[in-house]
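Read the structure below first, then the notes.
A single protein chain has been removed from this complex, and every other one stays in its place.
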Amino acid sequence: METNAIETTSMPPLKEKPKGIKLFFVKLLQQRALVIMSVPFLIWLILFKYVPIWGWTIAFQDYKPALGFWDQKWIGFHHFEFLFGDDRFLRVLRNTLAMSAINLVFGFLTAIILALLLNEIRKVAFKRVVQTVSYLPHFISWVVAASIIQTTLSPDGIINELLVWFGFVNEGNEILFLGIPEYFWTIFGASSIWKDIGWNTIVYLAAMTTIDPAQYEAAEIDGANRLQKMTFITLPGIKSVVIVLLIMNIGYLLESGFEPQYLLGNGMNVDYSENIDIFVLKYGIAQSNFSLSIAAGMFKTVVSFILLFVANNVAKRMGESRLF
Amino acid sequence: MKKNKVLLLSLAAALMLSAVTACSGNNSNNTDKPTATNAATGDNGGSEPTKEKVTYTIYNGVAGSKDGNTNETTIGKMLEDQTGVNFKLEFLVGDLNTKIGTMIAANEYPDVLIPDAAMEEVMNAGAFIPLDELIEEHGPNIKRVYGNKLDQMRSADGKLYILPIAAQVGEFIPDPEAGAGFWIQRRVLEEAGYPVVKTLDQYIKLIEDYEAKHKDEKLTGLISLTHDWRFFATANPPMHLMGYPNDGNVMINGDTLEAKTYAGDEATKKWLKTLNDLNAKGLFDKASFVDNYDQYIAKLTSHNVLGFFDYKWQVDNALNVLKDAARKDPSLDKYRYFPLPITFDESITDAYIDAEGGVVTNRGIGITVSAKDPVRIIEYFDNLLKEENQILTSWGIKGETYEVNEEGRYYRTQEQIDKINEAFNEEFGFKYYSWNWPMYGANSTLSDGNAKGVAIQPEVFQMSLTEADKAILGKYGVQTYSQMFAKPVFRPWYPAWGFAKEQNSPEIMWETKKDELTKKYYPKMVLADPGKFESVWEDYMKEFGKLDTAGYEKWTTEKAKAKVEAVK
Partner (left out) sequence: MAASDVKLNKKYKIQTSIGDRIFDICNYTFMILLMIVTLYPFINVLAVSLNDAQDSLKGGIYLLPRVWSLDNYQYIFKEATIFHATLISILRTVIGTVLTVLCSAMVAFSISRQDFVLRKFVTVAFILTMYFNGGLIPTFLLMRDMNLVGSFWVYIWPGLIGVFNLIIIRSFIENLPESILESGKIDGAGDFRTFFSIVLPLTTPVLATVALFSGVSQWNSWFDVFLYNSSHIDLSTLQYELQKILQNSNTTAGTSGMDGMISGANGAQQNTVTPLSVRATMTIVASVPIIMVYPFLQKYFVKGMMVGGVKG
């Protein structure tokens, strides 16, 4: 940021070099087109996104929707104490982090790999078909998807049938996949990838269109093979998008989703499936306790901000593109 | 750096500013509130029952039918002709607490609100107007139907804000169908020669014997429904096996009215041990604990499951599929299920059949502070409770949807039964008026001796039976399924699961935590190696012991006593 400021000041050759606030307004006037393109939306942003933050006060109240702001009973950190004080909080936090890390790492990797592989397909028609088909599961709600997953993983489902057929499992000893807590994260990860891999590649494929084909041609003349072209041209070409997305998603590390865990979770795997959102649902939303969900939301926001700034700074240090 | 600071400061300032405006904005909402209330009450005075046509809104917190106007249905039109009132109905689609929360926060309500599970919230928000005077002046039928049961619904301030949905009128006619029970495949009974089965041990033995004789058929002895909120189908049996009706989490002693939970009771241990033994023998379907509801229903229709415990309304879909198949091909009748009154011991009288009780006190219908003309609404309700209109909403129109024989008994012809399908129900209005209005309970008796509920009427029930049904009922010397069970006993507190609980109260907390524990530990106990059952049970009890069960029982006892007291 510093460097930018210096750069900009040195650029326009004005008669008298203005300084400080004055410079700021002079520049503002010069860039009025940019101002017109962004400031109205800034007002929109403040109105729609920042104004409702007054709702955070709810976390410190014994909130009753019927009462006005000044009539609420203030109870300090009670809801935070309830959240952090529960025996299960650490476990729930662990599950949240684990599942969202799985999503982050594998979701990213698989989508990028798929995008790279798709990029290598030369038959345009086939490529299009694969792309279209692979993003279909995104349009199936989790309720329906979970039901398909449950059927597939049931003792008489196709996975067990295959295992029996290959002789890995004896008939009658079929595996109760969703009943084994330790399997849950894997099932969750695989399901999420399956559902969204095609959808997630779209942005990378779009990014690849910005790569100048001349680069490939040049590489070919140098005798580069496909793997080399992939690693030295395609990947660097989408790197900035990947990094920006990565930073954004690191900020979401406490958001591991809600529906798949809720729908695939059961009493047997609850130790591994229950995440913060489900906990909040049970003790907050389901009991009309709006305060608890806001308290949990604030906690997530604080963690998000920390992660976001750390990730952004790491990217900055490494000289990569960054979020802000 | 300096510039950054300026930017940050201005950002902060913007935030502060927005927070302040938001607060004041919110504040001004509150000042609206009294005026809105005043307007509503102000209206009260000026409205003599003029009969000009009006439309009021009802928000139904139960996801039910599709939205629409009551006067678009045959029944609704007739009621509009009588009262001049039409209701625009809206049904919940998403999450109830969210929707109700926004209504309360905005202090904008429909004229009539059916808050369902969010009743306490709405009451606390002061959204309902007191009904006592209105009923006194305009509600002769309301008084007749509900009588002193209204006292069971009163709030702490002694006023009545909400009308219960259904009340028992006249003699209690039990449902001919079994509402709950241990179900068994008919072929099992047939092969055993239709024995009298009373105890859990007998029931299990029957299943074991049958399975042993049919090893090659890969049969499942018992499955159990555990999916999500339906877990109670696995948790409730101990209560029934002990001879108590479905009071939710407690068993209530009829004499002392003491409530006792059973989740940590010997009864539960015995039930889970039974399942554990079955599992060890390979007769219990392990997948019960991971299957969803659809998978459970599919298994019940697969012909391979010999028995299960459940409430009929949960398995109706499956039972209907089996019944339809058997209608087309009578040889498939053996795969249908037959309900049995199973208890732990022959000396225990079962209580599976829903008994006459009090009104359900945690559900109801109320008139909100936004209502434009409460008098006409209460008049509509009162008119609805006239016996002729109760017959209209339940039986329909004579000659069209029901007939009366020489003895004055109501029945439906086969033609009428066939005609009344889902589309007809919607168009005629049966669907809109089937529930969530002030009404007679289905088990009520009309003044001419007929049953209020169509399905309760013995004549209608008999018509629904197939030859095979009659044959198997004949083997046990009964005419209806419910006659297999003990006669229901009047329980004025019933049902205890319907006691209204404050959101976020210790009672709700207890229930939430107990549900979590049972969902987690029951599968462990059932699927444990039989040798380890005891130790898992001890683990469970250790956790269960941390809950304030005594407090929950005390609260329930007090509620039960108060409810009984109200109708004395």
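We call the chains A and B, going by the order they appear; numbering starts again at 1 in every chain.
To be clear about the criterion, contacts are C-beta pairs under 8 Å (C-beta built on N, C-alpha and C of every residue); 3 or more make two chains touch, one makes a residue touch a chain.
Keep in mind that what you see is a predicted model, and the values were worked out from it rather than measured.
Considering the full assembly, A:145 is the residue among A:145, A:268 or A:281 that touches the omitted chain. Of the listed positions B:360, B:446 or B:564, the one in contact with the omitted chain in the full complex is B:360. Checked against the hidden chain, the listed residues B:217, B:316, B:448 or B:565 yield one contact partner: B:316. Among the residues A:75, A:205, A:235 or A:286, only A:205 touches the chain that is left out of the figure.
Checked against the full complex, the candidates A:45, A:105, A:162 or A:314 give a single residue touching the omitted chain, namely A:45. Annotation: of B:420, B:468, B:496 or B:536, B:420 touches the absent chain (contact as defined above). Counting the whole complex, the residues of chain A in touch with the unshown chain are 1, 4, 7-8, 11, 24, 27-28, 31, 33-35, 37-39, 41-42, 44-56, 58, 65, 114, 117-122, 124, 126, 128-141, 143-145, 148, 151, 194, 197-198, 202-203, 205-214, 216-217, 220, 225-226, 240-241, 244-245, 248, 251-252, 290, 293-294, 297-298, 300-301, 304-305, 308, 321, 323-324. Within the entire complex, the positions of chain B that touch the omitted partner chain are 4, 7, 10-11, 22, 25-26, 29, 57, 59, 62-67, 90-94, 98-99, 101-102, 105-106, 110, 116-117, 165-166, 175, 179, 229, 293-295, 297-299, 301-302, 311-314, 316-318, 320-321, 324, 354, 360, 363, 394, 420-422, 425, 431, 434-436, 442-443, 453-456, 460, 497.
The definition used in the following text is that only the chains that are shown with their structure count from here on.
Chain B has its Cα centroid 40 Å from the Cα centroid of chain A. Across the complex, chain A is touched by residues 1-4, 14-15, 18-19, 21-23, 26-27, 29-30, 33, 95, 97-98, 100-102, 104-105, 107, 118, 121, 124-127, 226-227, 231, 282, 286-287, 289-292, 294-295, 503-504, 508, 512, 516, 518-524, 527 of chain B. Residue ranges on chain A touching chain B, taken from their complex, read 1-2, 5, 20, 24, 46-47, 50-54, 64-71, 146-147, 150-151, 154-156, 172, 176-179, 266-268, 270-271, 282-283, 285-290.
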